[in-house]
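A protein chain is absent from this complex, but the other protein chains hold their places.
Think of it as A and B in the order they're written, each chain with its own count starting at 1.
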Amino acid sequence: MHESGCAAFAPFAESWKTQMRYVKPESYEAASAVLVAEQGIARILTGGTDVLVMLKAEVVEPDLMVDIKHLPGMRDIVSEDGGYRIGAAVSSAQLGEHAGVKAMWPGVVEGAELIGSTQVQNRATMVGNLCTASPAADSVPALVTANAIARVHGPDGARDVPVVDIPIGPGKTSLLKGEFITSTYLPARPDNAADAYLRFIPRTEMDIAVSSAAVSLELDASGSVTAAFVALGAVAPTVRLVPDAGAALIGTKLDAAAIAGLVAAAEAACSPITDKRGTIEFRTKTAGVLAKRAAHIAYSRAGGKT
Amino acid sequence: MALDHQAKRDFKVVGTRVARPDGIDKVTGKAAYGADITAPGMLFGRILRSPHAHARIKSIDVSEAAKAPGVKAVVTSADFATPDDEYYADIRDNCLAREKVLYDGHAVAAVAATSKAAAKAAIRLIKVDYEILPHVTDVDEAMKPDAPVVQEGRALENVPAGMSQNVTSHFEFGHGDLDAGFAKADKIIERTFKTAATHQGYIEPQACMASLGADGRGEVWCCTQGQYMVRANCAEVLGIEASQLRVISSEIGGGFGGKTTTFIEPVALALSRKSGKPVKIVMTREEVLRATGPTVSTSMDIKIGMTNEGRITAARGELRYQGGAFPCGTVEFGAQAAFAAYDLEAVQTLGWNVMTNRPKEIAYRAPGAPTSIYAVESVVDELCQELGLDPLDVRLMNAARKGTLSAYGPTFSEIGLVATLEAAKAHPHYNAPLGPNQGRGLSCGFWFNFGGNTCVSLNINDDGTIGVVEGNPDIGGSRASISMMAAEELGVPYDKVRTVIADTTSLGFNDVTDGSRVTFAVGLATIKAARAAIQEMCKRVAKIWGIDEDAVLWEDGFAKPSGPNAGTHPPMSLAEIAAIAGNTGGPIAGHHEVNADGAGVSFGVHLVDTEVDPETGATKILRYTIFQDAGKAVHPDYVEGQMQGGAVQGIGWALNEEYIYGEDGRLQNAGFLDYRIPVASDLPSIETVILEIPNPGHPYGVRGVGETPIVPPLAAISNAVSRAAGVRMTELPMSPPRLLKAMSA
Partner (left out) sequence: MKMIPVETTINGDRTEFLCNSDESLLDVLRDRLGLTGAKEGCGTGDCGACSVTLNGRLVCSCLVLGVEVDGAEVETIEGMADGETLHPLQRIFIEEAALQCGICTPGILIAAKSLLEKNPDPTDTEVRYWLAGNLCRCTGYDKIIKAVQKAAAEMRAA
């Protein structure tokens, strides 16, 4: 299973043959280079709260672990063009302690801060959550409705990719070999704009989302919705941006018909599975409920009055 | 040994809240649990487990593994002995599969190597040739005549012909005329219930270190609820003499019944014998969930008839329990407990045990009772709803009392059910207002409690302190309670007494810590041992004073002359007597060995308010109050702790905990992520009300309390949720998808 990594090493006692290499590259270029060169299985380490779980479960046995937390900017939150650039190694807890990001993108912060426990939140990163590409990832729906942009570094330098284009299937991203995300950009907000994220879990904490919804709204001075983005999680192989659901809210003040349209569009966009966490019907039904509730919260945060 | 007939005893130590002896070690990380030990030359053991729910083992080739770097031993069931006794043979076959693997995760082979990594690599080199067989995991499916047969020839004679061989036992009991009883009823409700298997969820995985020499002498360090049980199991499975095996119980990180048997200790011993080195095995969480002992899952039919006024006229229960791939007796406990709270003219309970391709069941806090009482209390509640009756009044009307012929046979002596019901009725919780989507539920609960084989040795140390040696691992604070009872008897301060848990070489046989028996039975034996020591001290003092032995009495820690005729002698303290013991005949001790009888049953009532989100089926617990009869609460903090802890386990069982098997017969949620036990934010504060109706069978009136509290939550919550949601739930857990579906129907 990892024979490809073995030939380079002398046949010493047991563990050495299959032991994982751990490297801390000194630059973005060095990181890309070592990832491109790796013939075996490579994994990137930021918070480690997914990859170490997979290691323990023996689901993945990397030949190479590339720790990028210390690279320039990875742990920084920086204002940029009215928005924020968030380093890929910024933990959920660190994000939640940033008053500026919290005020501008409360839904994004909510998503990040719901991952796991307090212990996990002190290590987990949005980018790691995004790149693990679970359909139920908590940080992703709100990043999608925020139209967040991931900055990807690779062998050919840096490129920007909308976050919504990163996950392409359960456990799969669109990143190429040698690429990794160095930061996420959250754009500036006009006045009267806000987002919200809700998820359904059977307990009050600690569970993977059974269904989830993020809503980002912009209102005009009268409280009418001028822009609306709705994304659902855990109801499809990847997070699903639902344009019809957003469209149902445009020009409204979230009256009953608008909400009904939102819910119908949300339910229609679901193609979940039945598994140990939920059934198809439950996920579909609750996705609509959460979209509705998140819309109300976002609306209220944006200054709208119902 | 009967309740001390003293006029309203004024306890000096018992009933106070003292600091436990192991507290500092546990808050500083010093306490040594199962996995916290190392030994020179120690090897790491690792177990290979079946990935199939049911398969014949055609061959096991360990040759590559045995040669792998760092490997010092490989074992299979061929390295075990062949006990004649079916009970030990089953344990042996569960520890390492013989001929067939019977469930996903069933242990097949094990290696011991010089490092964890070496053991992990070696396991993968073991080649097992399986012939996959059809499997069955559902209790009702497993009873069908054409179900895949888990084991042949295990059924008892009383199982009717024509049933699947998976049905291993059947029984029926009851009294009265059922037909006549139902005929008298104004309303009859008949419901079928299903509950999923759950796990005790102890946070500490099983861990042990074992060392066994070629001469058959060995040692085991393990977290267990019974070091004597470990010794007995290992001796039988390894084919060695029990007395040659010294088993030391570590501090234990939770048991709840799940550590009353052995899984890894015999394997570690076999590896140690073969390798000549100590072997440490620690289970992973996944192994714990897949391959230790969960509860039964059940399918139950309950039929109860009630008059318009609320009197139960007849009750019938049929219970079908599956206890995994080996015969299991838990359904009998469940059946006996089912109607225990009620005074019934006509009652019949029958039950079946069924084998499935699941791990072998082991006890979990009142085994069998939570599910059967859940079903009964649900039907009683539904009858109350239909007839518009107050659920507490109906319980009071039908409650078992002193003199009631119980549904399971014995006639009750003093019991506390009515007291708990009345306390619940008088409590502000019962009449607090409820809001929209909110419902209140209640349930009675019951457990028999047990006595069992117990040995205690009590030594009066030369410095006047007391050493109590007992043989039962402390899973809930019992060392403090035992010390308190010794201090109470001897009349010395609590902090002069030190209770330790012996290894198997230091005392005679002790039954496992289960059945809520320790405070009762070990307490009783401690009291007797203290009295024996007191008798010896009085004898010594009598000699010093030159008077008859019975002219000396013991009071408040002193030997005193019993009356003016005994002469004038200044009292002698325990410390003074101890200091000169060498001159009066030698060190002073008392001991007591007994198969303790007279354990008192413990009844409880739980009240819970829930709120159900009608759009998602999510349940929130708003308020929870527990009423339970403790007989005599030796250490109220620990009695409260048992009540709260058991209730929260029941809450998890009711709402979210379940074993989920796939079509392939494999366990899908073998981790704490998807086996969902309650977290702190799920719960409100839990109020406890302790009642004390003394148990006539214990000198201080003590009743076991540990198990009863897990019983009421299942029905209490189901009743509350059913009322909040407007739909009667009959399947556990009442997870949100199930609840939402029922509400939408």
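Convention: contacts are C-beta pairs under 8 Å (C-beta built on N, C-alpha and C of every residue); 3 or more make two chains touch, one makes a residue touch a chain.
From a predicted model like this one, the values you see are computed outputs, not experimental measurements.
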Option touching the unshown chain, where B:I302, B:I686 or B:A720 are the choices: B:I686
Touch criterion as defined above, residue of B:G15, B:G508 or B:G641 at the omitted chain: B:G641
Of A:L52, A:A227 or A:I250, the residue in touch with the unshown chain: A:L52
Residue, one of B:K30, B:R124, B:K402 or B:K543, that touches the chain absent here: B:K30
Interface with the undisplayed chain - residues on chain B: 17, 19-20, 22-24, 26-33, 35-36, 117, 200-205, 251-256, 282, 284-285, 475-477, 637-638, 640-641, 644-649, 671-673, 677-681, 683, 685-686
In chain A, positions touching the absent partner: 9, 15-16, 19-22, 45, 48-49, 52-53, 55-57, 65, 67, 91, 93, 116-120, 122-123, 204-206
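Keep in mind that, in the parts below, only the chains that are shown with their structure count from here on.
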Computed distance of Cα centres, chain B from chain A, in Å: 43
Chain A-facing residues of chain B, complex: 68-70, 113, 115, 117-118, 120-122, 286, 615-618, 655-656, 660, 668-669, 673-674, 676, 678-679, 681-682, 735-737, 740-741, 744
Interface residues, chain A side, partner chain B - complex: 13-15, 18-19, 57-58, 200, 202-208, 210, 275-279, 281-282, 285-286, 289
